[in-house]
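All protein chains of the complex are present and in place, except for one that has been dropped.
Note that the chains take the letters A, B, C and D in the order they are written out, and that residue 1 is the start of every chain.
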Amino acid sequence: MTNTRWIEVAAVGTLLTALGAALFVPPEQTQGDLARMLFVHVPSIWLAYVAFVVTLIGSVAYLRTRKRRWDHLAGASAEVGVLFTGAAIAMGMIWAKPTWSVWWTWDARLVLTAVMFFVYLGYLALRRAIIDPEVRARRAAIFGILGIVQIPLIHFSVVWWRTLHQPASIVRPDLDLQMDSPFVAAMWMAVVAFTVVYIALVVRRMDLARLEADLDEWLATEQTELAESGITAPRLEEVHDHG
Amino acid sequence: MLPGSPVIALRRIGARIGDTPILRDLDLEVGPGEVIGLHGGNGSGKTTLLRLIATLLPPVSGGGTVLGADLRTPARMTIRSRIGLVGHEPGLYPDLTLGENIEFAARVAGKSPERVAEVLDMVGLGRSRHRRALQCSHGMQRRGEFARLLLTEPDLLLLDEAHAGLDPQAADLVSGLVKAVRNRNGAAVLVSHDPSRIGDLVDRSVVLDGGSLHDDPGPPS
Amino acid sequence: MLPGSPVIALRRIGARIGDTPILRDLDLEVGPGEVIGLHGGNGSGKTTLLRLIATLLPPVSGGGTVLGADLRTPARMTIRSRIGLVGHEPGLYPDLTLGENIEFAARVAGKSPERVAEVLDMVGLGRSRHRRALQCSHGMQRRGEFARLLLTEPDLLLLDEAHAGLDPQAADLVSGLVKAVRNRNGAAVLVSHDPSRIGDLVDRSVVLDGGSLHDDPGPPS
Amino acid sequence: MSTFWSHASAVARKDLRAELRTGEVLFVIVPFGAVALLLTPLAVGVDTPLLERIGPGMYWMVVLLFGVLVALRQSSLDGRPQRDMQALLGVDPAARFTGQAAATGLLLLVFALVLGPVAAALYDPSPSGWGWLAALIPLVVTGLALLGTLAGAITGGLGARNSLVPLLVVPLAVPLLLAATQSLEGLRRGEGILGWLLLLVAMDLGLAVIGVLSARPLQETSR
Partner (left out) sequence: MSTFWSHASAVARKDLRAELRTGEVLFVIVPFGAVALLLTPLAVGVDTPLLERIGPGMYWMVVLLFGVLVALRQSSLDGRPQRDMQALLGVDPAARFTGQAAATGLLLLVFALVLGPVAAALYDPSPSGWGWLAALIPLVVTGLALLGTLAGAITGGLGARNSLVPLLVVPLAVPLLLAATQSLEGLRRGEGILGWLLLLVAMDLGLAVIGVLSARPLQETSR
């Protein structure tokens, strides 16, 4: 394993700085302290988008080069992406209850986020279900591409559907907040912190995947036992003794 | 079962699968300590006959007893646990490990859990205990079934092509099991397409043809 | 494929299923018109080797060619239709009749539909043509697979325990198929646990042990 | 009677183990249920007061349909060789039924408990009477598990099982569905739901009795 300890240090450092900034800025005018949720909500959704694009890149690159590294990248990035999407949705829901007095509403953006979450949850479930690394890599890559190709279609259909029907509901998600400059600065710090955290998580996850792959490789070398060694001659004496 | 009374006694048995008649007017008697070979062409009904003897397929005509229980009454359910059958396909749960498969049998049959490792060792699978059945080769799965037979120690042993898929070492398991059953005064029916393979083990052979049994005419000249 | 060049040429092949290494440093060369016997204990990797030769399982190390196609490139897909494999489990659709199963193969392989009845007759299933595969006995299903081989006339024949489940009459089918392949200057690999059974058919035998092949030491004394 | 329970527990344990090994219920079926809950409003057109009204109904529909999937999967673990093997091990058919139903019920309970909050968050039905829910969910789930296991046993070994089970279970589950949705409706209006709970108890008991009594004749006919 390469010495990448500095990534964790950087992640913790930027995170702490961003946290300090988030707590330091004055409360937002309409939302008050609740608005501080934004520092988690928005960066995590942005980084989730980045993560899924990286998954696409990893999938395509794997299919072209057949290099295991790209598969590890795709898998690790999707995992972190699902984590971030989940966090963003959870934050949003916690936020929605006091502001809109419901947990959820069928706003196009919300629906899209949730569908994306499930598409990549499916991607991870697929990876989990396949034992053979080669098979897993290829099938996951194909589904990764299929998933990303579908996202624009899903986006388009959901947005179109929403614009056709202006919601008859009592809640209208209105996400425009008045942001003054300290607020925007803190937001950018949060984005930087999340980016570093994303990189750290992906790097660590890839390290782990590489370790697993190395273990496989090692299993295939001379020192390890073949599958065959699990089978021995029957111990007949006992069978006969038994009778 | 009275001592000395036959283990299998079938009289004018007829059997069908769905509407297709498979066995007709079949007679068979196998005494305690007796081992017979069952031969017959493909599709002659050997597997069907074994399932009938194992009480899994009720006869449509005729009657008989197995281990003293009448095949046509619910009494036949009570002797099921004394019958051991290995068929063409392995009766293992693919997602469970070999060990878990045998543990299930041990728990149901009321055997001590320590026996599981013992019988797996006996069939040479001691070191594959934690491998899922799905990940085992054909012969390993068959060995797994033999491990179950070693555990449950049935009084009536029914083996459908006992040697198929077993390597020469494992083939000795069949002899061992058959001898053990004989010693217990039980009985065994061995189906085989290769009479020479089971010749040493059986007391006599019968041939299934046209839905009923005939004495083995011996090897064709 | 150049005339005289080997049908199978494997060099230092390694194969895995999932994480489990099965074959290692395996070499094998089989020439045109050659028939070899493949022996080895349960779980030694015979089935895995057959699937590798059939291009169904790509090697993880080493390399080789089958019917002239490199096993590690997509070229291997092009020679698949010239390979015939019969494995432990039948490759038939249970809900289709035997006839429909063979018709499917005929349609894909571009053979005339009349051949279907012919090959079914050749394996003795002419009268079972309209029976669903599901309703056929074990041996009948295996015969159905041989019917497919008679139809597609592969240049490379891979039989996993060719004789298992076949009655003595049907066993002659194996000899017939092997001879036909030999005459076509193809090759065959026959897996068996009973060397005496295939002794007459093969030119030489190899034993799979420890993940690679060794010459057959002959029958143990 | 102690063999009965040891057989039942061996069967339940084996089923749960196979289930946990592949992790399907938790990682695959539950997300699918959540997706279905999310998409239904898209399909029927969104309107919050409407959703509040149909929300509980949708939740129970999803529990019912995916309960069927779980029951199906449970019963498909046993192919013919496995059923023969169990019969010859002398597994008491009634114990087998009990064990399978218990395993299915446990999985369904997890499913219902995980999906409950999801449905609540999405449809915001503001349920009241949580105490009653604690009685309601297990009763409904037990009924479904019994029904699914029974249907699995009836169709065991038939080729068309995969689609026959749903057909048998779904119509019979109507009383379960009605009791479940009407109870929630009753709770919302602050009424008592004892009547519905009693209906559920009666139905569960009835199904258990039928299942146990029919286990043996059903096994006898399983060729």
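As a convention for this text, contacts are C-beta pairs under 8 Å (C-beta built on N, C-alpha and C of every residue); 3 or more make two chains touch, one makes a residue touch a chain.
From a predicted model like this one, the values you see are computed outputs, not experimental measurements.
**Q** Just to verify: which one of C:95, C:121 or C:172 makes contact with the chain not shown?
**A** C:95
**Q** Could you tell which one of D:35, D:95, D:153 or D:193 touches the chain left off the display?
**A** Reading the full complex, the residue touching the unseen chain is D:35.
**Q** Out of A:7, A:93 or A:154, which residue would touch the omitted chain in the full complex?
**A** Looking across A:7, A:93 or A:154, the contact with the absent chain belongs to A:154.
**Q** Suppose we count only contacts with the excluded chain; which residues of chain A make the list?
**A** Looking at chain A, the ones touching the missing chain are residues 63, 115, 118-119, 121-122, 125-126, 129-130, 132, 134-135, 138-139, 142-143, 145-147, 149-150, 153-154, 156-158, 160-161, 164.
**Q** Over the whole complex, note the residues of chain D touching the chain we left out.
**A** Touching the missing chain: residues 22-25, 28-29, 31-32, 35-36, 39-40, 42-45, 50, 53-54, 57-58, 60-61, 64-65, 69, 72-73, 76, 159-160, 162-164, 166-167, 170-171, 174, 177-178, 181, 185.
**Q** Under the stated touch rule, tell me which residues of chain C contact the chain that is not displayed.
**A** 17, 51, 54, 56-58, 74, 77, 80-81, 83-85, 87, 89-93, 95-96, 100, 104-105, 107-110, 132, 148, 152
Quick note on the criterion: only the chains that are shown with their structure count from here on.
**Q** Contact counts by the stated rule: is the higher one at A-C or B-D?
**A** The comparison resolves to B-D.
**Q** So how far apart, in whole Å, are chain B and chain D when each is placed at the average of its C-alpha atoms?
**A** 37
**Q** What whole-number Å value describes the gap between the mean CA coordinates of chain A and chain D?
**A** That gives a centre separation of 32 Å.
**Q** So the centre of each chain is just the mean of its C-alpha atoms; given that, what is the distance between chain B and chain C in Å?
**A** Here the centre of chain C sits 30 Å away from the centre of chain B.
**Q** Residues touching two or more other chains, restricted to chain A: which are they?
**A** 230-231
**Q** Which residue numbers or ranges of chain D touch two or more of the other chains?
**A** Residues 22 of chain D each touch two or more of the other chains.
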